[in-house]
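One protein chain omitted, others in place.
Then we have chain A:
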Amino acid sequence: MRDAGKTYDPELWKSMVDMGWAGILVPESAGGSDMGHAAACVLAEEMGKTLAASPFLSTAVIAATALRQVTDQRASEALARIASGDATYALAVDESAKFDPAKTRMEARAEGNGFRLSGQKKFVADGGNADRLLVLARTGEDLTLFDLPADREGISRDGKEMIDSRDSADIRFNDVAATGDEVLGQVGEAMAVLRPALEAGQAALAAEMTGLAAGALGTTIEYLKERKQFGVPIGAFQALQHRAAHLWCECEVTASAILHAGRMLDNDPENATLAVSLAKARASDTAQRAVQEGVQMHGGIGMTDAFDMGFYMKRARVAAEWLGDYGYHANIVAQSRGF
């Protein structure tokens, strides 16, 4: 896909929609399967293992969770369009090189019954191709979340060529009109809608990274069994055995944090923050460790572009940064643990 110059494959997404994945968090009344966050994490993990590029996280996890926090007819129709594959979404939050929604500066100025949005968003994952954008902006002191069509007048998208070859865009908003109806939730209360959506996305992204780590580890184990040097499989060398075994341990421990986050989001979403940040922090760490160890244990072939390890490595780097890096989530854990 990368070599064809594409960041996103509509056919792949269509087949995911046909399997019901787009509606995994959409209520049955809106045409979804409503299987919950733990199930969404299982899917995300598989996608991580196979490096599948799709708007699954942005649309089926983040946008669907945001829309579910709102109970009006408009939100219900939007959820139905997600489940049926008629709409994809991207979340436009970041404005600087680090994720931090509280520092949002982009302004939504009240005008008549609506708003005018001006400013710039960065690192909008899936933002180059999405049909709709969830946009976080400041209305006075407080934050408000908008649900806008991506082709609204005044929106210009600048697709970036990212190291992981996925869709990402910088998006400029030049006096973009938004109606009151396009506010998701209440004016000035973006976090009521956005917090659950972010946590769902962070957990699923952590699951994707865990799958990625497992993929990198699995590839590496196979190589250790096949590759011969000094007349024996290199996996017979204790130095490499211990590197691989340690990595497996890290993957197992992180997998527990992912399972726990999915369960907390399903059973006790009000108190899931610690579990989600723990999962994202651990997954960011483990995935990056897995790809670095993977390259080292593969030796020279791990450095070649023809080989998958490089794709794992580049995706791990991007995913570690998206929706809050290790430090961001470590601070959340620390706050709730008496630091």
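Things to note:
One rule holds in what follows: a contact is a pair of C-beta atoms (placed from the backbone, for glycine too) under 8 Å apart; a residue touches a chain by one contact, two chains touch by 3 or more; residues count from 1.
Going forward, contacts and distances are computed from a predicted model.
A chain of the complex is left out here; the name its UniProt entry carries, from "Molybdate transport system ATP-binding protein", "Acyl-CoA dehydrogenase", "N,N-dimethylformamidase alpha subunit domain-containing protein" or "AarF/ABC1/UbiB kinase family protein", is "Acyl-CoA dehydrogenase". Of the listed residues A:Ser15, A:Ser29, A:Thr179 or A:Ser256, the one in contact with the hidden chain in the full complex is A:Ser256. Touching the chain that is not shown, out of A:Gly20, A:Gly36 or A:Pro233: A:Pro233 (per the contact rule at the top).
Check A:Ala197, A:Leu224, A:Ala287 or A:Ala319 against the missing chain and you find that the one touching it is A:Leu224. Counting the whole complex, the residues of chain A in touch with the unshown chain are 221, 224-225, 232-233, 235-238, 241-242, 244-246, 248-249, 252-254, 256-257, 259-260, 278, 281-282, 330-331, 333-334, 337-339.
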